[in-house]
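Before I ask anything, let me first share the structure, which is written out below as structure tokens.
All protein chains but one are shown in place.
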Amino acid sequence: MNAIIVSALLGVVMMFSGIISKNKSVHSVVAAAGLLVLLLANLLDSYGVFVLNIDTHDLFHFEQFGLYFNSIAIVATLVYVLLCGKTIENTGVNVAEYYALIFFVLCGVSILSSFNGLLMLFLGIEIMSIPLYILTGADKRNLKSNEASLKYFLMGSFTTGIMLMGITLIYGATGSFTLGLSQTLDSGGLTPKTSFLQIAGLLLLFVSMCFKVSAAPFHFWTPDVYDGAPGVFTSFMATIVKAAGFIAFIRLFENNTVILGPTWHLLLSFVIVATLLIGNITAVFQQSVKRMLAYSSIAQAGFMLFALYAANDLAKEGILLYAAAYSLATIGIFAVLIKMKDYTFDGFNGLAKTQPVLALTTAVCLLSLAGIPLTAGFFAKYYMLAAVVKAGGALWLVIVAVLFAAVSVYYYFRVIQAMYFKEGEAETVEITTGFKTGLLLLAALIILIGIFPTLVLNWFYF
Amino acid sequence: MSKLVYLVPLFPLLGFLVNGLGRKSMSKTLISIVGSGSILASFVVSLLIFFDVKANGGTVVTLFNFIDAASFKIAFAFQVDQLSSLFLLIITGIGFLIHLYSSAYMHDEEPQHFARYFAYLNLFVFSMLLLVLGANYVIMFIGWEGVGLCSYLLIGFWFKNNNYNYAARKAFVMNRIGDLGFLLAVFWLLMKLGTADYGSVFANVSKLSSFDITAITMLLFVGAMGKSAQIPLYTWLPDAMAGPTPVSALIHAATMVTAGIYMIARSNILYTLAPATQTLVAVIGLATAIFAATIALKQNDIKKVLAYSTVSQLGYMFLGLGVGAYTGAVFHVMTHAFFKALLFLGAGSVIHAMHHEQDIRKMGGLKKYLPITHITFLLACLAIAGIPPFSGFFSKDEILTAAFGKNPLYYFIGVGGALMTAFYMFRLYTLTFLGQFRGTHEQEHHLHESPWQMTLPLIVLAVLSVVGGFVGIPEVFAEHAHSLEHFLAPIFAESTKLAEQHHLAASQEYLMMGGTTVAIIIVIVLAVNSYKKYKATETETTGAAKLLENKWYIDELYDAVIVNPLHAFAGFCKNIIEKSGIDGVVNGVGKLVGYGSRQMRLLQSGQVGNYILIMVLAMVVFFLIWFNDATILRFFSKIV
Amino acid sequence: MSTTEILFFFLSALAIFSAIMVLVSKNPVHSVLWLIAVFFAISGHYILLNAQFLAIVNLIVYAGAIMVLFLFVIMLMNLNAETEPQKHIWMKLAGVISGGCFLLMLISLVRQTVELGGRKAMMAEGNIGLIKNLGKSLFSDFVIPFEISSVLFLSAMVGAVVIGKKE
Amino acid sequence: MIPVSLILIPLITGLAAFFIKESKLAKAWALLSAVITLGVAALGIFFLPAKDLAFDAAWLPDLGSRFTLMTDGMGKMLVLLTTVSFPIIFAATYHNEYKRSGSFYGLMLLSQAGLLGVFLAADALVFYFFWELALIPVYFLCSLWGGEKRIAVTFKFFIYTFIGSLLMLVGILFLYFQNPEHSFALQSFYHIKLSASQEGYIFWLFFVAFAIKMPIFPFHTWQPDAYEQSPTAVTMIMSGIMVKMGIFAVIRWLLPVFPNASVHFANVIIVLSIVGMLYASLIAIRQDDIKRMIAYSSIAHIGLMCTAIFAHNKTGMEGVMIQMFNHGVNVIGLWILADVIEQQLGTRKFSELGGLAQKAPVMAILLVVMAFANIALPLTNAFVGEFLMFNGLFQYNIWMAAVAGVSVILAAIYTLNMVQKILYGNTVPLTEQAKEISGNVQWMLVILVVVVIVLGVYPQPMINLTKDTVDAILVKR
Partner (left out) sequence: MPIQYYIYLCLTLFSIGIIGVLTRRNAIIVFMCVELMLNAVNLLLVAFSKMHHGAALVTDKASTVGIDGQLFVFFIMVVAAAEVSVGLAIIVMMYRNTHSVDINFLNRLKN
């Protein structure tokens, strides 16, 4: 609860700071401070200390899983703000508002991490999405940005409609907005066979969630939006928001998979394979690194869906680790990317000579995304695969996944090759030492997690 | 004394090391002293060992455990007995003479190549000694391949000339083919008996099924074919003449090429128990003897003639082995070593005098320039032709007699070969020494007898080839005159027990000897007369002669049937299968991904409408997937 | 056939008809007006279901505020039948077919959901739709979503401002 | 503690090396580190009791993986090979200049750490980690300092091997969840009971990974290109040591864990390997490039080792054990010579060389010795290995052995072809100015030659060193 309240308040605070100070960098500082506060509040939450104690009427269900994800999201956002703050300030005039919106998104994230019942799911997703439509269009003069935001908005609202229909059908079948089929089974009235209405509802929900986490074939918005949106906000969208989507996805379906039975796994494996295929294969021949990362984020989504497929403890730990690893790495890459003059692969040629530090950290992040051992990304993928293998069966799916992982190496390493092995003068905007140190710390963190993933996960078991 | 047997190979090894490492710093004299001295030393030791053995039988000296594997043990052990000690004498004795000879013959080489030469030569002697001393087939194989290596190195000694290098490579590879057979035989023994020691193998020979024995002996014989240049693996030996002449004398006449005979004689029991193989050996030997002889008839390179004669003589030895006359074979090895070495050295001395002219058509009338060489050469020719009482007569006669006992046909063909031998040897002799000189003028001007280091070995060997035969006087002349047979008796005891003895009537033997001798003399006279007045003519030979001059086109045949196809197939693998086939598949996967990528990008049309349309369709599909239990279809059918 | 049923069918027919008109009418303004008609029909349904509060809200918020907003925008851009872009006929067909499939799909499922057999939507009576009851539970059980929706509005507001504000 | 230090020394020194700017210092540093590692290894292997060669510490408790290191005979032997090879490689290539040599030697040492880790690991996850850690530095080394086609070639090599290792990872995971003890420990893997079908496909998951690494026909196509393109020092590591990873892994992780499958598929694999041997030998005959020729000949040799492994008898296994070491030594020697020639004359083409024996007799002698070691001439180390391996294969199946034996002949052909084309014949303009090899290289080669001869004459110590492994592995069946 703390996270929700505090982040909402902080949104307001940011607006005030926008009124009070015209100095942009102040806003960044305030935001960073606010995030620290938010983190603190969230941590207190897990120790049972509440900002204000309200009866949530069972609309929320706070558990370590959700709270822990909050902290990950908040830390990631903090890293994001520290690394990309400068760029945000240069994106437009309404810096404070951007931060405010980011905080509102965080509010939505923290709702999604603890919602209990479809109502809060709906509200959470909307709170998360609406600011994103704005942020996508933040670069008002840029037609691509406009186009992206309009596309995002149209498809997003359409999906909202689908989702609501799903919720409604479930409500019709069960008479409640609470999660899970468990209640519906023992509450009589229904035949032991789960009702078609409900299945239909769940399917529609599933579809809309697939859209939010950009799983094929509902991924189409992702490349265009990520490509069109200003780099800074793409980075935010692609990491924290997406991870939150997955958390919601899992919390929504973890109890239902059993009842949904084998067909569910069939459907899911279909989605997973499609996602991996489209994400990985399409990424191979992209010219712009930004767009490549968009597709790679689809590919990563394919991997994260394994958590849904397995739906066991390992999967839940794994998705947290994945969220952390993936977010950190992606934020790192985007932080470098938005400093580049040229977003194409050739733009990175020879970066290792001009900016060794940037090249190194980018390389680490890419290795992490590719899932090379000794980086956080490896254990993220490892957990996913392990979870599925543990769940039994579907070894073929795992093998398919690793083959696609090998494909992903191809396009991630294209960047490394450009930076290290190709000749060229990669041009960047001026780089502060602070930024470099930040990146180095990030890389160090990634490697640390890569060697001792339990550092992150042991938190999870207190 | 036999305990010191390790000294025998040790000296040459040391000589090899000293000459090899010190080749920059040492003077030629020093080098030759080290080289020859080491061999002399081991010759002395061998002599002592020989008499020791003669006095009180053989023994096995184990140095250390070479391989102690799970399923078998292989000791680095030396077999000291009659057979090996005899070979020790031949190898070290003739080896020493040839070293001595070389020190003069190779004197034009600059010091470090001179040293290299002696190093190789010592290394060869070392490996040859290992070969004969080894107490099991593995050690023998070590020597077996070692001599192959040295022959490779020495054939290609003048490595600037690429033809020589090819000859060297050919020799090594052909030997390798044989060696593979040898190796497989050893594996077979190890698999069946778990040991390769002569002692235990021959003791447990009863444990082997007759099929095993036949297979093993066949495989061993393949090895012998390679090493001892028998059909079909003989073609390397004539080419091997590319090496320095003393090398040809030592390696390709006296010692290495007889390794096959040694090996079969060593494992005589196995062969006696494998009649099938024995027949094969006899037939191959006989065939080689005749075949090589025919080729020798028409060769014009002095060394080539000798080479083919060597092949042919080796054939006789195998014939002997094939018909169970093991002693005879060994005997012929010994005598052949004498006179063939002598012939080569004589040839060497001629070539030396003629400034590396080897074509006998450009020689002639050297009698008066090279008296010693001439005499010794003549003696050698008589010996090889088998004129009594020269050594060749006894050994060859023994083999032929045994062959007759086995199958008269062998005998008559063998005699035919002997006649050819006589013919081409005296053709060679006549063209070289008789008539008048056909070489260039300044060659004639420079003609001179060789220095003592070269003539001394000639003389010694000449003596040996004259008297060498007396160690094996046939029984018909005198009881127990065949001292060699008695000496070697323990080695072949088992076989002689098994093989049925057929003694010819003395009269018949006399008849055969007399007959052959007369025939041979006639042939000799014929040869001398027909070539005394020889004039070098440029007329292109035709018909059979051409066929023989070109060695029955066997090399060409091999090239066409084996070498070229292999080469072509290798190229096919390299250029087609590898590039387009396997690697093609690998790269094809990559290309496929690329293609798929380009296609899938089109899916991302940029049109919101299409996106949403696909989403809706996907939803429909999902429903269909989910309610695949015909729920929906049932409904649709209801509507219709 | 009771009046309720008659009303129900009338309103349903009206709603569907005007919904279709929204699609087919070339002039955006007409579409808006037809949509308003749909909303009125739906409000009628609310009243039939005795959900008076929602009926009113629907009229005020949707038919009133939102549609007017739409109207303004359209006027502002002065879009009309001429400027109205038309999709290619095949695209339209594809849209209609896939939409139709979707509909058939769901209907088929509904028809086969046995447990809905004999379930009725309570018409005219039942007081949960009354402002009093709704208000009670809105400000007791559902106060948190209520507050959160205020956050939602706030963010929407900020967003609209950020987007709309001239730089 | 010894094994940990074996991994840590190169790791730390390697990381440190990145910060060394001037190349002289970097070289010295790398050499020093390698020598120290060698010292530690020798100490551990020859002087300390076995218990000091094991290490165990908690790493990922909740994943059931512990940082466990152990050494059996095979491990010792390969650790020895690695630690011996690196100083020799460094010393032999001491005069080669690399741009940013600090990073070069850093990566080299990192790969050494990875290799040692692979040979020491007794925990599947740790094993996988080091498996990759050994690969990645090599990838960078090749791509940064390699030939002109380096990027594409090494990338192919990387993805190829990466696919393999990922499949292996899947296999490891599967085994882990089949494992009643819920641990990645090697020992516990040995007790896993799998159904025949499971064993079947998991076996292949592992084998493909190892087959790509070895490489076994038809997974070999990355190798010649990679060897050709990468800097020779790296090639030495790849062909001298890295290929042994594959064989090592098969022996330690495949045979004991899948006893039935490895017997069941033995024929397939042996036939595959034999085809590979002959195929590679044939291609080697037609090669005109020293590096490619050595690459193909090494494919042939590896194929032989693979056949001997799957012959499933002690003789063959002993052969494989010592041959792993011998092949490493020989091939490194050949690479050094290839490097010398390339450094001096700037070409690797036979057709452009010739007559070097006149100009550089010492080099000629060394090359000849190495060449004859390569064709397993008796009294060179390789003979013992091949003798035992063929023997094992022969015991398994006479005909297979006979066919495989043909490769011995082919080996003679292509090796002598190389020797002749490079050393013999008359000098060509290019080789006119050829010089004798420099002292340090010469000495390194002499050391190798001595090893070659000594192990050829007295191989018993090697056999004894690895006896325990042989017994342990084959006792499982």
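By letter and in written order, the chains are A, B, C and D; residue numbering begins at 1 in each of them.
Here is the rule we use: a residue touches a chain if its C-beta (ideal position, glycine included) is under 8 Å from a C-beta of that chain, and two chains touch if they have at least 3 such contacts.
Note that the structure is predicted; figures quoted are calculated from it, not measured.
Undergrad: Just list which of the chains on display the missing one touches.
TA: Those shown chains that the absent chain touches are A, B, C.
Undergrad: Looking at A:S21, A:T56 or A:T168, which makes contact with the chain not pictured?
TA: The one listed residue touching the chain not shown is A:T168.
Undergrad: In the complete assembly, which of A:V12, A:V93, A:L150 or A:I431 touches the absent chain?
TA: A:L150
Undergrad: Spell out, residue by residue, where the missing chain touches chain C.
TA: 4-5, 8, 12, 15-16, 19-20, 22-23, 28, 31-32, 35, 38-39, 42, 45-46, 48-51, 53-54, 57-58, 61-62, 65-66, 69-70, 73-74, 76-77, 79, 84-87, 91-92, 94-96, 98-100, 102-103, 106-107, 110-111, 116, 118-123, 126, 128-129, 133-134, 137-138, 141-142, 145, 149, 152-153, 155-157, 159-160, 163-164
Undergrad: At which residues does chain B meet the chain that is not included here?
TA: Counting only chain B, the missing chain is touched by 601-602, 604-609, 612-613, 616.
Undergrad: Residues of chain A in contact with the chain that isn't shown?
TA: Per the touch rule, chain A residues meeting the hidden chain are 119, 122-123, 126, 130, 133-134, 137, 140-141, 143-144, 146-151, 153-154, 157-158, 160-161, 164-165, 167-168, 171-172, 175-177, 189, 223-224, 227-228.
In this text, only the chains that are shown with their structure count from here on.
Undergrad: If you tally the C-beta contacts for A-B and for B-C, which one comes out higher?
TA: Taking the two pairs in turn, the one with more contacts turns out to be A-B.
Undergrad: Centroid of chain B to centroid of chain C, CA atoms only: how many Å?
TA: Each chain's C-alpha centroid was found; their separation is 102 Å.
Undergrad: Rounded to a whole Å, what is the gap between the Cα centroids of chain B and chain D?
TA: Once rounded, the distance between the two centres reads 36 Å.
Undergrad: Which residues does chain A have that touch at least 2 chains other than itself?
TA: 196, 199-200, 410
Undergrad: Would you please write down the residue numbers of chain C that are in contact with two or more other chains?
TA: 109, 112
Undergrad: Sort out for me which residues of chain C touch chain A in the complex.
TA: For this pair, the touching residues of chain C are 106, 109-110, 112-116, 140-142, 144-145, 148-149, 151-152, 154-156, 158-159, 161-163, 165, 167.
Undergrad: Please name which positions on chain D make contact with chain B in the complex.
TA: 156, 160, 218, 220-222, 279, 282-283, 285-287, 313-315, 318, 355, 357-358, 361, 372, 377-379, 383-384, 387-388, 390-391, 394-395, 398, 401-402, 405-406, 408-409, 412-413, 416-417, 420, 423-426, 458-460, 463, 470
Undergrad: Spell out the part of chain B that touches chain C in their complex, as residue ranges.
TA: 609, 613, 616-617, 619-620, 623-624, 627, 631-632, 635-636, 639
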